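With one protein chain held back, the other chains of the complex are shown just where they sit.
Chain lettering (A, B, C and D) follows the sequence in which the chains are written, and residue indices restart at 1 in each chain.
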Amino acid sequence: MEYFLELFLSGLTRGSIYALIALGYTMVYGIIELINFAHGEIYMIGAFVGLTVAGILTSLGFPAASIMVMASMAAVVYAAAYGYTLEKIAYRPLRGAPRLSPLISAIGMSIFLQNYVMLSQTSDFLSFPSLTPEFDFLENYSSMIGSSDFLIIVVAGFVMVALNLFIKFTRMGKAMRATAQNRKMAMLVGINVDQVISATFVIGSSLAAVGGVLIASHIGQINFFIGFIAGIKAFTAAVLGGIGSIPGAMLGGLILGWTESFCTGYVSSDYEDVFAFALLVLILIFRPSGLLGKAPIQKV
Amino acid sequence: MLKLNNVNTFYGNIQALRNINIEVEQGEIITLIGANGAGKTTTLMTISGVVPPRSGEVLYNGKPIQKLNPDKIVKMGISQVPEGRLIFPDLTITENLDMGAFLRDDKDGVKEDMDHVFELFPILWERRKQAGGNLSGGEQQMLAISRALMARPKLLLLDEPSLGLAPLIIRQIFEIIKKINKESGTTVFLVEQNANLALKTAHRGYVMENGEIILSDSSENLLANEEIKKAYLGL
Amino acid sequence: MSNERRTVLEVKGVCKDFGGLRALDDVDLDVKEGEIVALIGPNGAGKTTFFNCITGIYSPTFGDVNIDPLGGGFQRINGLKTNKITELGMARTFQNIRLFPSMSVIENVMIGCHCRTKATFLGAIFRDPRTKREERETILKSYELLKELGLDQFSDELACNLPYGAQRRLEIARALATDPFLLLLDEPAAGMNPQETLELEDLIVAIKEKHNISVLLIEHDMKMVMSLSDRLFVLEYGREIAHGTPQEVSENPAVIKAYLGEDLDA
Amino acid sequence: MEGLKKSILAALWFMFLTLPIMGVFVNTIDKSITWRLDRVLYVGVAAFFLSFAWRYMMNRKEVGKKQEEESTEEQVTAYSKLMTNPKFYYPLIIAIMAFALLFPKLFSMYQVNIMISALIYVVLGLGLNIVVGLAGLLDLGYVAFYAVGAYSYALMNLYWGVSFWIALPVGALLGALCGILLGFPVLRLRGDYLAIVTLGFGEIIRLVLENWGSFTHGPSGIANIPRPDFFGLASGLSNSIYFMYYMMLVMVLFTIFIVNRLKNSRIGRAWQALREDEIACQAMGIDKMKTKLLAFSLGATWAGLVGVVFAAKTSFVNPASFTFLESAIILSIVVLGGMGSILGVILGALVLILLPEYLRAFSEYRMLVFGATMVLVMVFRPQGLIRDVRKRIDISAVRKALGGAHE
Partner (left out) sequence: SGEKKEESPAKKETAEKAAPAAETIILGVPGAQSGDLASYGLPTVEAAKLVVKAVNDAGGINGAQVVISTQDDQCKPEFATNAAFKLVSDKATVVLGHICSGATKAAMPIYKESNIVCMSPSATNPALTQSGDYPNFFRTIASDDAQAALASKFAMEKLGLKNIAVIHDKGDYGKGFAEFAKKYIEESGSSKVALFEGVTPGAVDYSAVVQKIKASGADAVIFGGYHPEASKIVSQMRKKKMTIPFISDDGVKAKTFIDVAGAAAEGVYATGPRDITGNPMYKVALDQYKASNEGEPGAFFFEAYSAAQALLKAIEVAGSTDYDKIVNALRTHEVDTPVGKIKFDAKGDAIGVGFSMYQVKNGEYAEVK
């Protein structure tokens, strides 16, 4: 039972991470139907900015907790700026182009950004300081859950709820939903579509950056390639939950995390990814629009 | 109130509008009729800023608006019921209507208008929780009209509002058009295939052919015009 | 007047539920050989849903859909796939035009011929004489159909560049290419002006005669319906409230109340 | 003036963006911080000038779009004339063929070798083009079928000593079989859901190859796979390379021939229609599943086929060759070249495969330039390098032919 619980918690951590990154995929996909392959790279850049800022602040002697906050904030700002620029350079000129062209542009951007960071920083792994404070109340459970796991789960949960409320109840959220469904009509009810798309990229990227800093601090290292694998997994999670759906991204992330962790625990980690993808295939066969996704309405 | 000066609009190299001059006075109902592909929809899209003109001016209350983004134009009080209805398919009827009032801040007013719209089209009330995409063609058309009304426009552009509607409803819609024109002073720019009814509703009419305005006159005169009768009224 | 004619489509007690909404409720309808039957009713009455149910896009919750294309007895087609039903000889057009927008006009019609031709991919690769001949015949047949509907001057144009009215006619041509015994038209005159509607009326009659088919028609243009159809069925809220000749139906008080309104000159 | 302001803003913006990545290097272990602000300054200067170029190109693209549309008619006719009039295209084809035939004589073995790679990718691109370009099914795991082909030769050779020439059809067949097996359950999915499932499938195949060590030799791969022999003609490294070059040339021609015929056939039309509107397609009597499955498995067949060639060419296979990035590159070939266009796909393959090779001069900047090129090509030529031109149907010719046949 304890073993089960341990695996459950480890899956929860993993799943929360996937979910955080998956949100960006899901939002962007929802609004411009683009699989933004460069999203993983934004997450990676967020982590790098976090590292840089944390490094500078550490050398200036700031306390750990405040470093965590400030590094995250800087990461968020920069990831948002990168996301915004990315959209403007690589996707906006492709509005109205054939559906797959932005996808290729995204793949190109992903390759570019990876190499940009590799060349600017280093190809090697860099140590990322552990910025999470030790929570005393977790002392007794340390074999099951660490402070950073706890922080990841809490932040992911909080972000998810906040985002859901944002989409449901704010004007921008409303505009996003409208733009996602019919861009032309969104214009005709007075929505500035360009602004909405930019905002989507900015928000999605910021969330990825939060994920980036949390994870980097959790596992203690980063390099230029971390975005790729996390990105693919997160994307899988987004699809699993029903791409375009925000609770779906959360659910998909968690299910993916648990699948991997239980597969590792009870079968073998050799095949954890095989299980994860097989699960994806299975779920999509029975629910072709993902767990919480809705089939697009096509009135004949 | 609205004035199109020598407007030329293109789709790529296809010229859809040629030197269009149209004038709409405050409080008027005018109609634009013409065969399929004449350029009526393009005219409305040009006014709304979705397909900006390559040359010429669109003046709204004397201000040029041809370079503004659609959202700015909507903000100035110009709403459109577009061709093809363009319902937000995953949103419910209520949410679709709410989107119509996107730029409005007065919650109570919106609520009031929504009740009013439901009164006009009771079937929408019955289906209010249904996704817009699942509605029948006619229901969608009613929804599109209602959504435009939710913005409380000063100028209402209607693109073939009677399309796909049952005879009873068509008459009702034209009554509504007259009513909002009279009661709230909304100016109406009506594009319609059902020329007969359109001319009976409107004060003045323009006739369009191949992207050009070939005739403009008062409705009575147009209705009496033999050419028009033959070409558009099917008599 | 047509009692001896054979029934080609017979629908009995069809119901269709969408969640809690019963869009069709126990609808009976039949079409006889060579007839033009119209289906009318207020918006949201379930007319399009009815089409979808008999063409396999939805499967009816209850009820039977039977067809008898050749006079050899009825065959039940509930739940068959759409393409199977088309192969059996029912072809339709769509209320919201669904052409293949970036294919040329003639290619659109050639797609209609698909289910009446046989070339496999091996044939396509080796281009044996039979495949070649079939391909040529397909082209010719499609071209003839275009001519019939007055679209031949557009044959190389992309379908999306056609004026609205022409697109509607193209849908009819494409449907005819499947060699149907029954043609289902969903609001063919929508978006046409009265003059164009008149021309369409003549066209439908001509097609019916030439191809020796029956037509089932949904339309809100009463003038057209009245002058074109042999019989009418009227739906309201998914239920059939009347059927009969145009004359009978137009005098039916229930129909006037639900659908037509007092005067008829709309 | 306006432009100047914009460029200055762009320069500042990019300096801001690159500051923490290029401008600082922190080492959290020995707590050292290295500032490299000069690099940020260079970025600013570069951004300043490039933003002028960018705007200029953007304007040209806008204007170009208008002009292109204005001249499409002529261009298309000129192009289609070129492609349909034997007087024009025969000499062109002969010239290209002559060049292709003489290629090994003109260039070094390295050039021939990478040209073989390029030709392999031409075939892969054309194969994927059936799936993506013609049938509109987004397949992100195409490399799986390629792996199936490569491993089928490697393993059959390893365990049973099966020769290349037997493995070639078997690999193709196994590819097709996998295509059908995967296609059955997943082709019901729409659009991008299909994409992710195929991506998953690609990963599954790779992971199985990696983990099933006892059978596939796992990550260490299978070495010493023999190159094809052809009656002793292709012995020795250089001969076998030349032989493979010509073999690939034949295979490319064969593929072009088949894809071209499929494209302009009843099946090809059905694929295109399916791509545009599935519901209408079914209402026209087209069996959606069967038609899609055909496209999917045909694409897989080609991947299986060249997979065998690949194994023979590298003489070594391991799972590292079959990652998602590979699928992405093949897809890029199709889209960047111009979806559906055969010529475009060929050009796309040559560009994307030869480019990184010729970019070796940039050494570590190579992939950076490669990624940027992909983005720029898409931004400035969203339709791909060569736009697909559909064959016009000439009715009078058909009528004549048919009339002749009938009489």
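Here is the rule we go by: a residue touches a chain if its C-beta (ideal position, glycine included) is under 8 Å from a C-beta of that chain, and two chains touch if they have at least 3 such contacts.
Since the structure is predicted, the reported quantities are computational estimates derived from the model, not experimental observations.
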**Omitted chain - touching chains that are shown** = A, D
**Request:** Identify the residue among A:S66, A:S123 or A:T170 that touches the chain left out of the display.
**Result:** A:S123
**Fill in**
Considering the complete complex, of D:N27, D:S163 or D:Q383, the missing chain is touched by D:N27
**Request:** Would you mind spotting which of A:E6, A:E33 or A:D194 touches the chain that isn't drawn?
**Result:** A:E6
**Asked** Quick one: which of A:I226, A:V239, A:I283 or A:V300 touches the chain that's been left out?
**Response** A:I226
**Prompt:** At which residues does subunit D meet the chain that is not included here?
**Reply:** 25, 27, 29, 34, 95-96, 99, 107-111, 113-114, 117, 210-211, 213, 218-221, 223-224, 236-238, 310, 313-318, 320-321, 347, 350-351, 354-355, 357-358, 360-361, 363-364, 366-367
**Message:** Give me the subunit A residues in contact with the hidden chain, please.
**Reply:** 3, 6-7, 9-11, 13-14, 17-18, 115, 118, 122-127, 130, 142-144, 146, 149, 215, 218-221, 223, 225-226, 228-230, 233, 260-262, 264-265, 268-270, 272-273
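Here is the rule we go by: only the chains that are shown with their structure count from here on.
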**Message:** Going by the contact rule already set, what residues in subunit D reach two or more other chains?
**Reply:** 279
**Complete:** Contacts with two or more other chains occur in subunit C at residues 48, 57, 94, 96, 98
**Item:** In the complex with subunit A, residue positions of subunit B that touch it
**Value:** 48-50, 69-71, 74-75, 79-80, 82, 86-91, 98-100, 102-103, 131-135, 147, 151
**Asked** Can you list the residues on subunit A that touch subunit D in the complex?
**Response** 29, 33, 35, 37, 45, 48-49, 51-56, 58-59, 74, 78, 81-82, 85, 89-90, 93-94, 97-98, 100-105, 107-117, 119-122, 126-129, 232, 235-236, 239, 243, 270-271, 273-274, 277-278, 280-281, 284-285, 288-290, 298, 300
**subunit C residues within the subunit B interface of the complex** = 18, 21, 41-49, 95-96, 163-166, 187, 190-198, 220, 222, 258-261, 264, 266
